[in-house]
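All protein chains but one are shown at their positions in the complex.
Showing chain A:
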Amino acid sequence: MTRDVMRRLAEARPAHLDPDAPVDEGTRRAELARATYGAQASSAARGRARGGRRLRWGLAGVAVATGAAVALAVLPDDSAVAPRDGGSGGAPVVALDARTILLTAADRAAAQPDRPGRYWHTVRVGSGAYRVKSPGGDYTIVTRSEQKAWTPFTPGNHGWSGSRDLGAVPATPADEAAWRRAGAPSELTVQVGGRKASGPVRLKPMPVSTRPGEERIERHPLVGGDKVFWLGRNVTMKDLRTLPDTPAALKKWLLRSYAGHGTETTDQKMSSDDWLFTVTTGLIIDMPVTPATRAAAFRMLADLKTVRALGTVKDARGRSGSAVAVTERTPNGTFQHRLIIDPATARPLADERVLIKGAGMSAKLPTGTVVFSTVVLGNGWTDAAPR
């Protein structure tokens, strides 16, 4: 009887708990990267509530970096991170300073409508750039994935999330030529190296495919029953909707979670201004705060001295917007961390990290590469459940 009950128990194991089930490649990459790199602040799941505790090894860029942009706006190697005009050869663009851009955005944001529905729905494309070794010349390939999320307005309802691999593409026409010389392979391997305090690390080559995958949509309970986003700490929808609506009060509220280190790892120091920029960028890109809070967020960024204006730039999908940025120095590269917004409505377009100086995992990538990006395709309230 007791032996029998163990056999019956073994047979009742749910399919998803099969210990020999394969691990999703994106998950594998992310987890290996998280464990070994520590670091890179990331795009995709950055804003999502973090299962009950502050993640020491947040989402590393690598995997999260599955995603973005077809005509990826990669800059020529040596023009590096110079701001670019929206229309080339057109009338000269008046260069606005960061403060002006952000204060204008604050006014526009304050005037946006705010009518919550059952779900806050976001659609984004995340991407990451990798270097591929090839006898005919190395080239850069960009992995892309579409990520959807439905966050319930009312606690107690489930959230939903969906993701779909869009397939990798060569970064630039030159990269595409090199990829074609290599026989236009659909299955590639990229070398992913990285850096820990103790020195460089190199992982097994990572497989990348140019073929799109299928969409997977999953229903999930909220973290801790009601936590919906991460904003320096896990917050509920009610927390988000009742955030302060003045820059000083919002800054104070956010800084209560600041402990001197970055948002993704505890062993990298980050200044409070850079930390505020990263956390607030997450708020602006992802979260259903009230127009008054959104305006306060822009005004708060306007007061940060490290934030610089880049003028009009194109995001990874080729959309023009106003960009502001800070410089982020990490063991895996120095990046220009950009927030790109639509100047007319202050709605977020993209969050990108452009390589200024390669190191660690970005060492082989050309300067100017958009190493990670999150492009917002849509943000808004809906009453429709995903299916």
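Basically, a contact is a pair of C-beta atoms (placed from the backbone, for glycine too) under 8 Å apart; a residue touches a chain by one contact, two chains touch by 3 or more; residues count from 1.
Quick note on the criterion: contacts and distances are computed from a predicted model.
Novice: UniProt name of the unshown chain, from "Glycosyltransferase", "Iron complex transport system permease protein", "ABC transporter ATP-binding protein" or "RNA polymerase"?
Specialist: "RNA polymerase"
Novice: Which is it among A:V223, A:L250, A:M270 or A:L365 that touches the chain not included here?
Specialist: Final answer for the missing-chain contact: A:V223.
Novice: Since one chain isn't shown, list which residues of chain A touch it in the complete complex.
Specialist: So the residues of chain A touching the missing chain come out as 1-2, 4-6, 8-23, 28, 31-32, 34-36, 50-57, 155-156, 198-204, 220-227, 233-234, 257, 259, 261, 266.
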